[in-house]
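Have a look at this one before I ask anything.
The complex is shown incomplete by one protein chain, all other protein chains being positioned as in the whole.
What follows is chain A.
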């Protein structure tokens, strides 16, 4: 092999090695940090991972917010008007957090309730998962806001 070709070969091998390392690291990092979004109905259907972190999307149920008197612990219920999910969170809630408004909570399941580590709230419907928005629209169309009477089995996708 002449020196020029040899050098090219070395460069090519280095580039391939670097690309392989970069791609595998990226895929690994993506897998570790991908957060799926589920509605309470999907969690009820067993779609959410039991131990892994994910995001819970829905509406803060009216009259469900209960604060602890001593700390910043707060409990509330996230609903998609078909199923409810109790949430525990310790910390400061965002300015736009309101009962009846949509939220996305990042966290994990623990013994039947959701332990939140981060709460995002927005007036904007775009922050609401489409499935949840659709489910809520259906519920409103049915004119039955009280989720206890909602027995419609199909809420999510």
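The definition used in the following text is that a contact is a pair of C-beta atoms (placed from the backbone, for glycine too) under 8 Å apart; a residue touches a chain by one contact, two chains touch by 3 or more; residues count from 1.
What we mean here is this: contacts and distances are computed from a predicted model.
*Asks:* What is the missing chain called in its UniProt entry, if the choices are "Cytochrome C biogenesis protein", "GntR family transcriptional regulator", "Sugar ABC transporter permease" or "FAD-binding oxidoreductase"?
*Replies:* Listed in its UniProt record, the absent chain's protein name reads "Cytochrome C biogenesis protein".
*Asks:* Residues on chain A that touch the omitted chain in the whole complex?
*Replies:* These residues of chain A touch the chain that is not shown: 7, 22, 25-26, 29-30, 32-37, 55, 57, 67, 69-72, 91-93, 95-96, 122, 124, 126-127, 129-130.
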